[in-house]
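Complex shown without one protein chain; remaining protein chains in place.
And now, chain A:
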């Protein structure tokens, strides 16, 4: 299942910002909401957030770039996240990550040229007793092995 994102639209962006601007410390809340709607945080949104919160553009840009979650451009149609933290390393995660990279022909942190799959590392999904684990478009998968991984990669490539 792919989340359908809206194309960037300034009016819609302004609406989303206005909806949350009155919350205390709203910057992250707004950036999350923008990304949820558009799939990433368009550069044009940064000055709009700054204006609404009475902050400088630099401050909002600083927040945007500090956090790993916020995307500068849209991800692939599917996002496959592989947990790369210690518990998953202990359970054979290194081999599986290398296998996923080889199958997709991209390294962790990049998107396939056909824009179908973004492969990303994630540092802990909290599924450490059923490691190694992964997340495909928000769906959790534990006890990953080669077969399960191959099936996930195939599903993501569809």
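The rule we apply is simple: a contact is a pair of C-beta atoms (placed from the backbone, for glycine too) under 8 Å apart; a residue touches a chain by one contact, two chains touch by 3 or more; residues count from 1.
Quick note on the criterion: contacts and distances are computed from a predicted model.
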| item | value |
| --- | --- |
| Listed names "TRAP transporter small permease protein", "Vanillate O-demethylase monooxygenase subunit", "Formate dehydrogenase" or "Phosphate-binding protein", matching UniProt entry of the absent chain | "Formate dehydrogenase" |
| Selected residue (touches chain absent from view) among A:16, A:75 or A:88 | A:88 |
| Full-complex contact with the absent chain, from A:110, A:130 or A:157 | A:130 |
| Per the touch definition above, residue among A:17, A:31, A:48 or A:152 touching the missing chain | A:31 |
| Where the unshown chain meets chain A, residue by residue | 24-29, 31-32, 53, 59, 62-63, 66-70, 85-92, 122-131, 133, 138, 140-143 |
